[in-house]
Each structure stands twice: as C-alpha cells, then as structure tokens.
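A protein chain is absent from this complex, but the other protein chains hold their places.
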Amino acid sequence: MIWEVFRQEEAGKYHTHCGNVHAPDREMAKLFAQIQHGRRKPTNSLWVVPKEEIGEVDTDDAAFGGTTDKSYRWVMGYKDLDAAFAQEIADSESEQEAADRQKQAQRGDD
Amino acid sequence: MAVEQAGLGTPDDLSDEEREAVETLLYRLADDELVLGERYTEWQVRAPTLESDLALANIAQDEFGHARLWYDLLQDFGADEADLIYERDPADFRHSTLVELPFEEGDWADAIVRSYLYDVAEDVRLEALAGTSYPRIADRVGKVRSEEEYHQEHAQNWLERLADDEEGRARLQEAIDRLLPYALTLFEGDEIDARIDDLGIRTESLDSMREQWFDIALPFCRSLGLDTPEGIREDPKSFLPEQVGRDGDHTDDWRDLHDEMTHTYRELGRTEAHKIMPDPDETDE
Partner (left out) sequence: MSGEREDSRMDIEQVKERAGPREFSPKDDLPEDYRKAATRMIQFHANSEIMGAYLEKPFIRQAPSLDRKLAFSAKVQDEIGHGQLLYRAAESLGVKSRDQMLDELAAGEGKFLNCFHYPMENWAEVPMIAFFVDGAAMRRQATLKRTSWEPYAHAMDKVCFEEGFHVKHGEDIMRELATGSKKEQEMLQDAFETWWPRIIQFFGPTNEKSTHHDFSADVGLKTMTNDELRNAFLNAYIPKARKYGLELPDTPRIRDNDDGTYEVVEEDLDWDEFFTVAKNEYEPGKGQINTRAAAQDAVEWVRNSLDDWESKGGATTPQAAD
C-alpha cells in the first residue's frame, strides 16, 4: 500500500508533503521513509499517512476563496490606512499581499 | 458569456417597459440574497460546531456578495445603496417570504432545509438567466453560480447525514412541512412576468422553473425518507402561505428584521452607505 510522507525540516516548522513510499504497514513505512525521504534533506521528523485516508479537493472541484469580490476580508481592502504604526499589522499586511499575489498568479495560469 | 440575440443593450438603451421588467427581476434577485444572507448570519457564533459556523458564515457572505452585484445593477437606474436597502420602505422589498422567516434557536434543520430548497431554486433561476437578453445580468451570472454550487452541495450533504438518524429526520420533516409552502413563493410573480419572458430577460417562465425545482427537490427529499405533501405538484397555488413576499406583502418578522438592519444607519443619521470595495464594474472579477 502507498503511504504519503510529510517531512519537517526542523523543530517548530511545519510538516510538508515530500513524497511517498510503498510499504505493507505503518512500521515498514516509517523505516522506508527515513531512507527514501530523510537521508539527505534536513529532517527533524517524518509523518507517514495511508494514501487512501487522504481526502482531496482541488481547483476542479472548488473555487477556493470564492468568485465574487471578497476584498472586504483582506488587509488590502483598507489600503489607504497606514499599517506601519505597529509592526505586527505591517507584517500581516505584507503576508496577505504575498498570498494575494500568489493567488492572482495562480488564477493567471488557469 | 456572449449574448447572441440582439439583446436589450445597456441600461440607457432600455424603454420604460423594458426597464420595469429588468428592475422587477433584479429586485427579487437582490432582495432574496440580501435577506437570506441576513438570516444566515444568525447562525454565526451559534452553529453546532466551530467548523459548521465558519461554513455557514461564508455562505452568508456569498449571498451578501451576490446581493451587492444585483443591487449594483439597480444602481444603473439612479438609485444608490441607501435608497435600495437602508431607506427603502420594507413593504417595497420583493424577496420571497421563505428567506425572511427567523430561525428558532437550535433549529439547524430549518437552516439546512431552507438552504437546500433555496439553493436548488437558485440554481434553476441562474440557469434561466445564463442566456438572458440583458448583458449586464449575463456578465454576472457565472461568478454567482460558481459560489452557489458550494451552497447546494453543503446543504445536500447535511441533509443526508441528519436524515440518517431518527431525531434528525423528524426535525428535517418538521422543517420541510413548514418551509415548503414558503419555498413556493420563490416562483410567484405578477403581471410583469409575461414581459420578462417575452423580452428574454429570463429563458424559462416561473411555472417552468417551479417544475424543474420539483423535479430535483421532491425526489431527493423522498430518497432520504422525508415526506412531501400530496398534491403539491398538481396544485402548488393552494399550498401558498398567506404572505408571498413578491408583491410586497411580508410577515411581521420582516419588518422587525429591517428595523434591526437599519438601526445604526438611522441612529447615526446617515444619508449614505459606506463602501469598502470598488464598484463591481471596476474590478476584473
């Protein structure tokens, strides 16, 4: 059976999908994953998850974030207000701007 | 979505009669979405689980967003948002009475059944608008439909799960018995409807839309072990509730709701409704 493998590079970071292994059970999957996905890239932890336990919804099924204007729920909807007075607001703004740029780029690819 | 037939052209091109037909249709669309969204927000911070709270809040926002698009088309004729929502006499609203009924505390079955009945009707209605002769509507149908798909799927999934246990099914049945007559008001109209059809603003008549709705909703409910009233297909008019909404006749609950919605606006003595988002015509959405 197929096990999807998620790697965390260092403590405190997120586990992100990095590949999979064929293995007959969880223990073997962990053994194989260590070698296949943890032997070179920096690894603090691996998760193995049976592929059939993963549910997926993708852009064919869903319009993530909607199709009508939702700028009211973005920092950028209020761009005439200065965010620099507090570092954490400015950070949130730049993170949201980055996410929005990615979304726009993705939409452009469709 | 190109409009093939000659079409009605821009708002300025419309004759008085054409304009009246377009406005009649738009008021129903916009008011339905606004008032339903408003009722859905009652579930915010009160839904059964945190996840279901988030989902219904999102649906409410979608409905408001759709209302915003339709009201914007009414603004082509000179009214502004304040005229259309905050200063309009509640008796001039044209939404179906299905969407104005309040939710009783804890009646999640009502929320789900209402959503299902509405969303199926909405899908039928948007289908009938996809080929509209009025280009301003045609431009906006697609993005509204895309969001409505999630709504219908959401309602359907909930129905299937709740209908699977005895208490859930009993509550759903109670909601269906109460709401089906109100849902029929979605297909009510007036003397202008013949003109709406003749002008091709909509490609299906109300009667035909109601038939399509029955074709989908009734078998689905029955497949879940839920009963629908005998004879409702044959003689829907006899099942209509006292107030149908489309003619401006509403329940008292609507007056109360409108009063609450406009409370701040009146308290502050506002004369216009503040915008955050750009005009829909100025964005590439």
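When the chains are written out, they are named A and B in that same order, and each has its own residue count from 1.
What we mean here is this: a contact is a pair of C-beta atoms (placed from the backbone, for glycine too) under 8 Å apart; a residue touches a chain by one contact, two chains touch by 3 or more.
Please read all numbers here as calculations on a predicted model, not as lab measurements.
Engineer: What shown chains does the left-out chain touch?
Structural biologist: Checking the complete complex, the chain left out touches A, B.
Engineer: Could I get the residues of chain B that touch the absent chain, sorted low to high?
Structural biologist: Contacting residues on chain B, toward the hidden partner: 34, 38, 41, 44-54, 57-58, 60-61, 64-65, 67-68, 71, 81, 85-86, 105-106, 108, 161-162, 164-165, 167-168, 171, 260-261, 263-265, 267-270, 273-277.
Engineer: Applying the definition given at the start, please give the residues of chain A touching the unseen chain.
Structural biologist: Chain A touches the missing chain through residues 11-14, 45, 52-53, 55-56, 70, 72-75, 77-78, 81, 83, 85-89, 91-93, 95-96, 99.
By our rule, only the chains that are shown with their structure count from here on.
Engineer: Approximately how many whole Å separate the CA-defined centres of chain A and chain B?
Structural biologist: That gives a centre separation of 36 Å.
Engineer: Residue numbers of chain B touching chain A in their complex, please.
Structural biologist: Touch residues, chain B against chain A: 58, 61-62, 65-66, 68-69, 142-144, 146-147, 150, 276-278, 280, 283, 285.
Engineer: Give the list of chain A residues in touch with chain B in this complex.
Structural biologist: Spelled out, the residues of chain A in touch with chain B are 62-63, 66-73, 77-78.
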